[in-house]
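Remarks on the structure that follows.
Missing here is one protein chain; the remaining ones are kept as they sit in the complex.
As written, the chain order gives the labels A, B and C, with residue 1 at the start of each chain.
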Amino acid sequence: MIRIGIVGGTGYTGVELLRLLAQHPEADVRAITSRKDAGTPVAQMFPSLRGRYDLAFTDPRDADLAGCNVVFFATPHGVAMAQARELVGAGVRVIDLAADFRLQDPQAFERWYKMPHACPDLLREAVYGIPEINREAIRKARIVGNPGCYPTAVQLGFLPLLEAGLVDAKHLIADCKSGVSGAGRKAELNLLFAEAADNFAAYGVRGHRHHPEIAQGLAAVSKTPLALVFTPHLTPAIRGIFATLYAPIVKPDLDLQALYTKRYAGEPFVDVMPAGALPDTRSVRASNMLRIAVHRPSGSDLAVVLVVEDNLVKGAAGQAIQNMNLMFGLPESTGLEALPVLP
Amino acid sequence: MIRIGIVGGTGYTGVELLRLLAQHPEADVRAITSRKDAGTPVAQMFPSLRGRYDLAFTDPRDADLAGCNVVFFATPHGVAMAQARELVGAGVRVIDLAADFRLQDPQAFERWYKMPHACPDLLREAVYGIPEINREAIRKARIVGNPGCYPTAVQLGFLPLLEAGLVDAKHLIADCKSGVSGAGRKAELNLLFAEAADNFAAYGVRGHRHHPEIAQGLAAVSKTPLALVFTPHLTPAIRGIFATLYAPIVKPDLDLQALYTKRYAGEPFVDVMPAGALPDTRSVRASNMLRIAVHRPSGSDLAVVLVVEDNLVKGAAGQAIQNMNLMFGLPESTGLEALPVLP
Amino acid sequence: MIRIGIVGGTGYTGVELLRLLAQHPEADVRAITSRKDAGTPVAQMFPSLRGRYDLAFTDPRDADLAGCNVVFFATPHGVAMAQARELVGAGVRVIDLAADFRLQDPQAFERWYKMPHACPDLLREAVYGIPEINREAIRKARIVGNPGCYPTAVQLGFLPLLEAGLVDAKHLIADCKSGVSGAGRKAELNLLFAEAADNFAAYGVRGHRHHPEIAQGLAAVSKTPLALVFTPHLTPAIRGIFATLYAPIVKPDLDLQALYTKRYAGEPFVDVMPAGALPDTRSVRASNMLRIAVHRPSGSDLAVVLVVEDNLVKGAAGQAIQNMNLMFGLPESTGLEALPVLP
Partner (left out) sequence: MIRIGIVGGTGYTGVELLRLLAQHPEADVRAITSRKDAGTPVAQMFPSLRGRYDLAFTDPRDADLAGCNVVFFATPHGVAMAQARELVGAGVRVIDLAADFRLQDPQAFERWYKMPHACPDLLREAVYGIPEINREAIRKARIVGNPGCYPTAVQLGFLPLLEAGLVDAKHLIADCKSGVSGAGRKAELNLLFAEAADNFAAYGVRGHRHHPEIAQGLAAVSKTPLALVFTPHLTPAIRGIFATLYAPIVKPDLDLQALYTKRYAGEPFVDVMPAGALPDTRSVRASNMLRIAVHRPSGSDLAVVLVVEDNLVKGAAGQAIQNMNLMFGLPESTGLEALPVLP
């Protein structure tokens, strides 16, 4: 059994880790911390966990995190980097679901997250946690920077095209739509039901923190310089990301369907749908699957790639567990095989 | 034109007043206050108002409320009673959409709202603002306590039965369901889209502030002592209250349909639907109409009364304007004739 | 492994059986039939099943149902009773998710479902499939009539009170709210998103088929004659039933909390919540758990019982699998342990 600690368990990625780990045969959740709610049983805050978790939230200072094999940080940005050195020094592996170990450049981190990076040396060794790109490095990593929800969908969507050098990487567009849980469990006016329901809005058009993360990942595989326009929108759904990606094809006879099918053959959590298919977010709801369909509108030189994922699973907690499985030598799908919930 | 001031305009009842008053031919909104957002144009906070309101929120101290003919309070409880004396003294009429002038008994007010009443003498003269009950008194009132959203639906639903003394008033049940806007524009976790959507919950089962308000109103018309069980629920809709009311009938041959039809004949904003009809909240969405259907399940001695209203219109801002029309001698429906928005 | 056939797999209970059975270690789904969609792979109709089911829908005539150990009927009413005799004769056990084997009285069946019962003798031996009531009988049953979604919630909610004879059974009220999937996967106008969203409606007030089913079950355990008013409503959620139950208490010092806790002690899928708790439907979403909270409003002689379940799981497919587990000697929770999906 893997002894597991979770730092900051009162948000949506925290409770989603708990939900998924309850079904994981090798998971032994030993501690879950919350400064503010120390003492509260997790099943009191989240009645969906009643009968399955006896744990209460503990103050971070009282939790024996050093006695864990792995610690997940489901915290605001800045917490994981403050504690990582001590944990890693104690032989604990760290998976950060926030942004502390995503951007390789400490200056970029500081620019976007408005705080200096606390441990640039650890940042250098941290591995960016998309298994479909960095599988081998993740197995050995001491620290994994678990990707953002948008970056997972957008990178896996563009990846085959950029690796193959078949598109004009200077003119990429990612028009993305996210369910409201993507913004976290925060009491903010614009996330209220009465504000977000029966509504559709763009946000972050002038700059979103996931932009540099996506660009970094795509540039790493692109054979040519890259520029991306990223437009996030809020759609009135609880879960789900839908990414509509546009890329100008530079090789007219490109067989998109074959390219994607081959690239993701054997991947347990990337499903390339048949030609002509139109994915929807509910086809991955509450599961770790990401589905892709590729299209090429008639009379156009654009590849149109449609990607769906559950932002809290493949876009956060599920991918974190997929990374944990790799780090501990377990079959990659362990505990992640539940089918999507439909309807 | 009626010179109008609105105190506390950044909540849902405030913006709903602005929406409805824009269509009112006699309304001249002169001031709208917000301590926190003073200086912000209302159309910046609520882009739906762009092009129709040049007003900015002003600090309450800077607003010439005494120069208005009527001031609406769309504030938290406790604000209106602190300012009412000065306004009334200046000849301004006051319509409070909060609870300060709803409960006639200052002790009951203190018990439920956790603050002593600031002006029990004014409370005595204040009129409870349901036109279908207090029409004549409202015309002359200097201060109107505009009813809560649940109380409007529940009182108008039970009213004909209690006035006629045809039910066992000791065993009334009001099982009520409200859209999320009823809780106001407040950044609270349980009102988040990701919490309230695809969900249904009860709340306030142990005691809800609208219970004494409803009981006071019903007791005033009941011929016998009265007891009410009130169970509010939250339904994932933006607007709308649906009240399912149960009352034991004591006169077996009672013609419910005739009773209700007669009681509300001529009322512009109470629609008694035909026998067998099943109302839905969208049939009144964004309008001041309240619809009632009466049923009597076979084999039962219960009257089952179904009531729908828009909590922000007939349950708040619309009824407040209906009261204003009465107070200023205008036709009661002025500015309130827009049809419900369906779908 | 249990060889399983599913008749009529294109509705919500059918796809929910497939979702749940994919996680069941002893389930081997061998056939799934649909006259209309014979030949279509199930994963084409329901992409959420991609990669986990190779089955295609088969014409009922071509499916080897007699070679199965158990056949689930997820069909319209009337289909199961036409095929049950042949299957049972071949040693196949039958679990009907429609109404053919729910009402013990063939005349009642005919009155409510507008068709004569095809096999009154089999109806006599059929067992009504609520394990918390009929556990031992279910183990040995050849035919199980799986309960309706409302009846499961309402019966389990009232059960302890009626068994104990502590309420006035002549005055029961069940005010129930259901998500839209409860109406099935049928192309009907009133189930459209644009009709049902941002709306709340009552229906079936004059008579609903679940009424006689509930009354039959409650009368069987009640010590005194019983009468029930049942008011179903449609709430804009995909899944979930919320039942608010009212019963007049005849024993003033009754300890409701203790009564329920004791009655359901040890039940794997009935969770009696702590005193004062307020359940919500999402706390059971996509799981087989049913949660109950009991209240007693001050100044009232009513017990107010709040019950939540997922209509497609404990209210349909999950309970059917719970019954299958009992019938085949498996631990009752096998394959049903996934936690609710929240948010």
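Everything below uses one rule, namely that contacts are C-beta pairs under 8 Å (C-beta built on N, C-alpha and C of every residue); 3 or more make two chains touch, one makes a residue touch a chain.
Here the structure is a predicted model, which means the values were calculated and not measured.
Of the candidate positions B:H233, B:R282 or B:K314, contact with the unshown chain belongs to B:R282. When you scan B:T152, B:S181 or B:S300 for touch with the missing chain, the hit is B:S181. For subunit C, the list of residues touching the undisplayed chain reads 12, 179-181, 185-189, 191-198, 236-238.
Summarising the interface, subunit B meets the missing chain with residues 12, 15, 19, 22-23, 46-52, 181, 185, 197-198, 238-239, 271, 273, 277, 279-280, 282-287, 289, 291, 312, 337-343.
Mapped onto subunit A, the interface with the missing chain covers residues 171, 173, 175, 177, 179, 194-195, 197-203, 205-207, 227, 229-231, 233, 235-240, 242, 244, 246, 248, 276, 278-282, 285, 295, 297-300, 302, 304, 306, 308, 343.
Everything that follows uses one rule, which is that only the chains that are shown with their structure count from here on.
Summed over C-beta pairs in contact, the chain pair with the top total is B-C.
Between subunit A and subunit C the centroid-to-centroid distance comes to 36 Å (mean Cα coordinates, whole Å).
One simple way to say how far apart two chains are is to compare their mean CA positions; for subunit B and subunit C this gives 39 Å. Centroids of subunit A and subunit B (each the mean of its C-alpha atoms) stand 45 Å apart.
Along subunit B, residues 179, 194-195, 197-198, 236-238 each make contact with two or more other chains.
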